[in-house]
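A single protein chain has been removed from this complex, and every other one stays in its place.
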Amino acid sequence: MTDMLKIGGRLALICAVAALCLGAVNAVTEPKIDAARVEKLQNALAQVSPGGTIGEEVLVDDAVVESYYKLDDNGKTIGYILNLKGSGYGGDLIILAGFLSDGTLYNTVLMEDDETPGLGKEAEKASYMKKYLGFSGSNIPSAKSQLDQTEADAISGASITFTGIGKALEAGSVYVTEMEGK
Amino acid sequence: MTYVGIIITFVFINNFILSQFMGLCPFIGVSKNVESAVGMGFAVTFVMSIAALATWAIQNLILVPLHIEFLQTITFILMIAALVQFVEMFVQKSSPSLYKALGIYLPLITTNCAVLGIALIAVRSNYNALESFVAGISAGLGFLLAIVLMSTIREKLDSEWIPKPFRGTPIAFITGGLMALAFMAFDKALLNNLIG
Partner (left out) sequence: MFKEFSKGLIKENPVFVLALGLCPALGVTSKVVNALGMGAGVIFVLIGSNIFVSLLKNFIPDKVRIPAYIVIIASFVTVVEMMMEAFLPSLYDALGVFVPLIVVNCVILGRAEAFANKNGVGASILDALGMGIGFTLALVVIAFVREVLGSGSITLIGMGSWDGVIKIPGLYESPIRVFSLAAGALLVMGYLKALLAWSTDRKAVKK
């Protein structure tokens, strides 16, 4: 019995020391991780914003739109930044997209994805997203037939990612026009 | 995602061995004959389904309420090690014949990265309890499918002439590569067509 206690006690001691050390490291790294996350979001917001002051994040209950930020220019709403969730090849795609108030896509970045390197992951590059910009509603390309030949070739092998982003952006654009219509 | 979607995803599309690179050690090591492959496959499926559920409980009932998510890795792996030990003792007492079939594979499962893998993936995908459990079973079945297919091919390979440097594990890896190539036909487009 005492033997059991000794064994258990020593194992518990190792666990306790390990947990304490990890707590200490966590106290150092956690603020850094949070700061980096906030900075990444701020940079992305600034990048996709067509202008104006970025308002508070408003959470919404929608299949695609997770939340939005209103863009205010001296009391006039000039557009919205939407946090969109699309479905990609390897999992969910988290997309940040800035729209003008008529639903035209101004700029967009892919925040999180699980796509295949060399194929769907290409969407993380700003040059990839160019083909969606300047369109609104169903004109935002989500099928290969809506692209010209060179653009279509560039996404060959990764059409699921392309369609996933296109569909999410289209839903976002529709959401913006509906909000403005109210 | 629907339950059917989770099943198809983990059995075929994101098959743990053939597209996620998890559980390769037993896939190469325990696939020399069909019998042991089946045993290993079922043992892994069993542990994975319970582990996915148990780690869901740890994450959502202990770690998140107490804000100690940084202990995730350490608690998950200890949970899995304890679980494997417990399953081993339970099976030994309740069903000696099952123990005889699975017993030697059980200790190997603690260090099978597929088990910790499904636990981490289920948590990162924000699955609920039942979804985690279904994901665990499906990923296990995907493992079973891949390892059994592999073992039947390797039994056939035994009676074939193979260039000397390729004998043993090299040809096993190449066989696995060709299987993975075949499994690339199961992709997200298929899932979208099936369940919209």
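By letter and in written order, the chains are A and B; residue numbering begins at 1 in each of them.
In the analysis below, a contact is a pair of C-beta atoms (placed from the backbone, for glycine too) under 8 Å apart; a residue touches a chain by one contact, two chains touch by 3 or more.
Owing to the predicted nature of the structure, the values given are computational and were not obtained by experimental measurement.
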- [ ] Just name the one of B:Leu63, B:Val134 or B:Ala172 that touches the chain not displayed here.
- [x] B:Ala172
TODO: Out of B:Asn112, B:Ser132 or B:Ser151, point to the residue that touches the absent chain in the complete complex.
DONE: B:Asn112
Open item on the list: Touching the absent chain: which residues on subunit B qualify?
Closed with: 18-25, 28-29, 70-74, 76-78, 81, 110-113, 115-117, 120-121, 124, 163-178, 180-181, 184
Open item on the list: Using the document's contact rule, name the residues of subunit A that touch the chain not shown here.
Closed with: 6-7, 10-11, 14-15, 18, 21-22, 25-26, 28-30, 32-33, 36, 40, 114, 116-119, 157
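In the analysis below, only the chains that are shown with their structure count from here on.
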Open item on the list: List the residues on subunit A that touch subunit B in their complex, please.
Closed with: 18-19, 22-23, 25-26, 30, 87-91, 159-160
Task: Interface residues, subunit B side, partner subunit A - complex - done: 14, 68, 70-71, 74, 125, 187-189, 192
